[in-house]
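For chain A:
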Amino acid sequence: MSTVFIALQANEETRPIIEAIQIDNPKAIVNIEPAMVKIDAENFLIIKRETIEEQIGREYDLEELQINLISLSGNVNEDEDTLTLSWNN
Partner candidate 1 sequence: MPIKSTKKYSVTPRDIQKNFNGKQLTYVSWDHHLLFSAPFILCLSPETQFSELVDEGILPTLQADPDLDKINWHEVTWLKANKPWVPDFSKSLADNGLVHKDQIRFHTPNLNTLCGTK
Partner candidate 2 sequence: MDMKVKQKKLNKKEKYTVQTRDLGWEPTYQSKDKIFPYVEYEGIKIHDWDKWEDPFRLSMDSYWKYQAEKERKYYAILDSFAQTNGHLNLTSARYLSAIKIFQQAITPGEYAAHKGFARAGREFPGAGTQVACQMQSIDEIRHAQTQVHGVSNYNKYYNGFHDFTQQRDRIWYTSLARSFFDDATSAGPFEFMIAIGFSFEYVLTNLLFVPFMSGAAYNGDIASVTFGFSAQSDEARHMTLGLECIKFMLEQDPDNLPIVQGWIDKWFWRGIRLLSLVGSMMDYMLPKKVMSWKEAWQIYGVENGGALFNDLARYGIRPPKGWEDADKAMDHVSHQLMLGLHQWNFGTSFHTDVPTEEEMDWLSAKYPDTFDKYYRPRWNFMKEQAEKGKPFKNMGLPKLCQVCQSPGLYTEPDDPTMLCHRETVFENEKYQFCSDHCMDIFNNEPEKYVQAYLPMNQLFQAPLYGDLNAWMDWVSLRDGVDNGDYELSEDKKNFDKWRNDVKSNSVD
């Protein structure tokens, strides 16, 4: 098993996004660090547009993540509905 992760700036824009990620990835581990939140998951992590929209109460384009993204690890795949991170092992 390998860890994928996504790290986001800790701010008001990302708070509901982090909550959405927790809803869609209940086993993910959320590490709160200075000015940064790093979310680790085993092999696979999914971020869903719909869940974020439910959390923030407006339409959301996954590309908006770019603004608050710090780092990630894993193979990325993004379309309009989801962004996934995965390792093939």
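We adopt the following convention: a residue touches a chain if its C-beta (ideal position, glycine included) is under 8 Å from a C-beta of that chain, and two chains touch if they have at least 3 such contacts; residues count from 1.
With respect to how the candidates were assembled, all candidates are chains of the complex that A comes from, given by their letters.
What you are looking at is a predicted structure, and each value in this text was computed from that prediction instead of being measured.
Asks: With chain A shown on its own, which candidate in 1 or 2 touches it within the complex?
Replies: It is candidate 2 that touches chain A.
Asks: Which residues, counting only chain A, touch candidate 2 once they are in their complex?
Replies: Going by the criterion above, the answer is residues 2-5, 7, 9, 33-36, 63-64, 66-80, 87-89.
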